[in-house]
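With one protein chain withheld, the remaining protein chains of the complex are depicted in position.
Up next is subunit A:
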Amino acid sequence: MIELFAENFLNLDSLLQVYPLLLQGLQLTVLLAVVTLPLSILWGLALAIACSFHNRVLNIFLIGYIDFVRAFPVVVLLVLIFYGLPLLGFKLSGFTAAVLAIALNNSGYFGEIFRAGIESIPMGQIEAGRSLGLRGRHVIALIILPQALRKALAPFASNSLELVKTTSIAALVALPELLRSARVAQEQTYNPTPLMAAAAIYVVLLWPFARWVAVLERRAQMQR
């Protein structure tokens, strides 16, 4: 029983055979994360800063945008971009489509996280900055943002972790990242070991980060 289990799920032969494939997949996963994460953070930060000017008309649009992109499951965005846009004449590669879909979705999440962080800074801080003679943009850059980013740290870290995990949906548009490579390897070897290996790689690589997020979240909750 245990031997059968080991042969199926922990098969070293098949693991050695597909090891290069998994490594390539991991590289692509890392590349996706490295491109998408900074893009989403900057996009979200820009949205939040635009919100902080409290222009009523602008804010209706910005918050509408934030809620709109957050309401879509990210897979739906990916399918719309990858299968829907080519009919308009835009042919996007799987990589570009995945980056766009994930960044679009996460700009809403990061936008909301930074916005809530900025909103939590008391008005008195802004007034004090203004009365010291700082300009509006300097108040934002020097007084509000440093405090807001600190307050937003826990949800920010948690969402960054989610984004890295989300890169696995690129498998759905045949991009050979880690999950997709593992599926291909599984079909080549008729053995689920590559899938288990891919899952193990995710857990091992992301676990320290997940622990850190848990600590940050607990600390944020204590402070309430």
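The definition used in the following text is that contacts are C-beta pairs under 8 Å (C-beta built on N, C-alpha and C of every residue); 3 or more make two chains touch, one makes a residue touch a chain; residues count from 1.
In this text, contacts and distances are computed from a predicted model.
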item: The complex's invisible chain, by UniProt name, from "Polar amino acid ABC transporter permease", "TonB-dependent receptor", "RagB/SusD family nutrient uptake outer membrane protein" or "Cytochrome c oxidase subunit 1"; value: "Polar amino acid ABC transporter permease"
item: Chain not shown: contacting residue from A:79, A:92 or A:126; value: A:79
item: Contact with the hidden chain (one of A:118, A:157 or A:198); value: A:198
item: Full-complex contact with the absent chain, from A:58, A:71, A:128 or A:141; value: A:71
item: Contacts of subunit A with the absent chain, listed as residue ranges; value: 5, 8-9, 67-68, 70-76, 79-80, 83-84, 87-88, 116, 120, 161-162, 165-169, 171-172, 179, 183, 186, 191-192, 195-196, 198-199, 202-203, 206-207, 209-211, 214, 217-218, 221-222, 224
